[in-house]
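What you see is the complex with one protein chain gone and the rest in place.
On to subunit A.
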Amino acid sequence: MLRNLLTLRQISQKAIIGAPRRQIANKVKEKQKLFQEDNDVPVYLKGGLWDVVLHRFTVFLCVFVFLSSSLNVFQKSDKFPSSNFIWLVKPRTNVIAVP
């Protein structure tokens, strides 16, 4: 029983140590060279084409959703012109409740 357990331990250790390991290369030096290049490109675009694509997509989407949500909020307010523009010319007076 003990011999079986010891054999199992040896096999599992060999399996872990002997298995091909995915090595991640240290690319920090390359990245430092890329991002320290004196080319007047801002840091949010300095990574390459993917940066530019993602930036443009983000700007477009953010502006679009912001305008949509602003319209949504504006529509729910009492200032939204439904059929007339009377609220533009009629002076607003503060109504104070009389007890």
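Just so it is clear, a residue touches a chain if its C-beta (ideal position, glycine included) is under 8 Å from a C-beta of that chain, and two chains touch if they have at least 3 such contacts; residues count from 1.
Assume contacts and distances are computed from a predicted model.
**Student:** Looking at what's absent rather than what's present, what does UniProt name the missing chain, "Cytochrome c oxidase subunit 3", "LL-diaminopimelate aminotransferase", "Septin 12" or "Glutathione S-transferase"?
**Tutor:** "Cytochrome c oxidase subunit 3"
**Student:** Touching the hidden chain in the full complex, which residues of subunit A are there? Just list them.
**Tutor:** Interface with the chain not displayed, on the subunit A side: 24, 26-28, 31-32, 34-36, 38, 42-44, 46-47, 54-55, 57-59, 61-63, 65-66, 68-70, 72-73.
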